[in-house]
Each structure stands twice: as C-alpha cells, then as structure tokens.
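Heads up, one of the protein chains got dropped from this complex, but the rest are sitting where they should.
And now, chain A:
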Amino acid sequence: MAVASPPVRPARRFARQGAVLACATFALVASVAASMSLGAVDVPLGTVIDALRGTAEEGPLKEIVTQLRLPRTVSAIFVGAGLGVAGALLQGALANPLASPDVIGVTGGSAFGAMLVLLAFPGSIALLPVGALAFGLLASAIVFGIAWTGVNRGGIQRLILAGIAISALFGAGTMTLMTAYPDRVQSAVFWMAGGITTTGWEDMRAVWPYFAAGFAITLAMPRALDRLSLGDDVAASLGSRPAVIRLVAGLAAALLAASAAAIAGLLTFIGLVIPHLVRMAGGTSRHGFVIPASAVAGAALLVTGDTLARVILAPRELPVGPFMVVLGVPLFLWLLRRQ
C-alpha cells in the first residue's frame, strides 16, 4: 500500500461558495431595502424601519410601507426563492440542465387555470391565484401519474416526454380560451408577462401553505439529489430509490412553481437561469450549496427586477417578467462565456 499522504482539502472552493452566498444575501438585503423605500413615492429608509417596527407616525407613508410595499416585497421574495429552488430541484432530479417548471407541466397548467378565470369567469377574478395553483398542480399530477405507472416507471425520459405532452394539452386549452374570448385577452397579457401586483396580503394568504410545504420538502432533498447526480445505479447502491427521489423533488418543485405562478404569473426565466448562474458562480453542483443559493439569488433577482420596473418610468410600471429577462440575460451570457 502507498504511504498515506493527506488528501487535498479544497478549502478555496468552500470559500468561493461562501462568497457567492454572501454576495447573493447582500444583494437580497439591498434589493429589499430599495423595494421598501423606492417607488412612485420615495419613503426614507428610517421611516420604513419605523413603520415596520410600528413606531412610525400614522399617515400615508406608513400606509404605503405596510399596506403596499411590504406585501409586494414579501411576495417577490417568496416567488423568486420558490422559482429558483424549483429550477434547482428539477435540474438535479432530472439530471438535465434544461429542466425548469415548464418540464413537469406546471407552467402550462397554471397558465390554463389563470386564463380560465381571467377569460371565462372575469367576474370571479379573486379566484385567479387559486385557479393558477390548482391547475398547475393538476397538470404536474397528471405528468407524474403517467411517468410513474407501467414499465420502467420513474425514468427521466418518460417524465420529460409526459411533461411535454401535458403542457401541449393545457397550451391547447389556453389557446382555445383565448380564441373563444378574443375581446378579453388584453386583461390576460399582463399575467402572461409575469409580475407582482400590489394587492396586499390577499394572494399570499391563499398560497403560503403551498409555498411552505414546497420549501419544507426541499429541506430533505440536497443529499438525495447529490446521490442522484452520480447516476441511478450509484444512488441505488447508496440505498436510495432514484424514482422516489425524482417524484418527491418534482412534487416540491410543482408546489413552489404553481404557488409562484398563482402570485406572479409566468416568470419562467428565474427557474431556468438562476440555478445555472449559481452553479457557475460557485463552481460546484453540490445541492447543499445550489439549492439555498438559488433561493437567495432568485429572491434577490426578482426583488431587484420588481423595484427597477417600478422606479424607472415611475409612476408607470414596466412588465416585470420581460424586464427581468433583459436584466438577467447579459449576466448569464457573461458567465457562460467565462465557463
């Protein structure tokens, strides 16, 4: 036997991951401060803090902070973090860098659910988040149902093909609704583009348990997804059941992505790009790093995008979805070139 020499401990990699996490956290804190303070009316940070602590004077500024900006900022944090985590879970579970919530049918289902409310039942607009959530979960349940029955169940290819088929089905439903109610389509465009609206706590109140369930399941996933990253056989050798890991990760991703769609419409870009960004910046695919970093970075990106979209042409608001793509793509391409 060779004489034992101490193996290299790549401390620098951990330092780099820590730095990425610290940067993302700083970006999140800064963007939250900006989101609370900036907008059509600028509120000094001191007043924001006083309002949050309940020590501010009664008046319009306090109202703006507690009734409008706080719910909007908290929603953006949850949606951004949820989409980032959903993307990280799916890219890990499906061993596919192109995976995003679109793949398991959530996006197509949520879009159909939202259009159903917006176009067919415009009188019940309060049901919009519930419709998006319910149909997003329904679509992914059908995808999982197809992928988890029969021979070779739980395989990656089965799941992705089932997702494409079910997405197409719900996409056809959405198109049918849009052609049936062409005069109402305009009201749906803003939802399609994606963005946070100022509706107080109402949407979050309906959706938070699903967010909470998604995040809670995610806590148990990093090590299982690491095992899966070495392939199904190695994961099985290590005592895991690959199909079960994929099912549970997919369930958590579906909960998070459907909840996000219920609140903010279609912001698919975050789920696809944030995990890549985080992996490239951190130099590792370890899920113990990628998942929490995707949560923080996703939240930071959405809060920043939402704030800028509000501020740049204030009091007009730019559509957040397209605006964020414009914000994120140059950063993504820059990292891609360096890789």
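Just so we're on the same page, a contact is a pair of C-beta atoms (placed from the backbone, for glycine too) under 8 Å apart; a residue touches a chain by one contact, two chains touch by 3 or more; residues count from 1.
Just so we're on the same page, contacts and distances are computed from a predicted model.
Novice: Hey, which one's the missing chain according to UniProt: "ATP synthase epsilon chain", "ABC transporter ATP-binding protein", "MBOAT family protein" or "Membrane protein"?
Specialist: Looking only at the record, the undisplayed chain corresponds to "ABC transporter ATP-binding protein".
Novice: Have a look at A:L52, A:A193 or A:A236 and name the one touching the chain we're not showing.
Specialist: Considering all chains, including the one not shown, the answer is A:A236.
Novice: From the listed residues A:S31, A:T218 or A:T284, report the one that touches the chain absent from this view.
Specialist: Only one of A:S31, A:T218 or A:T284 touches the chain omitted from view, namely A:T284.
Novice: Which parts of chain A are in contact with the chain that was left out?
Specialist: 1-2, 4-10, 13, 95, 151, 219-220, 223, 226-227, 229-231, 233-234, 236-241, 279, 283-286
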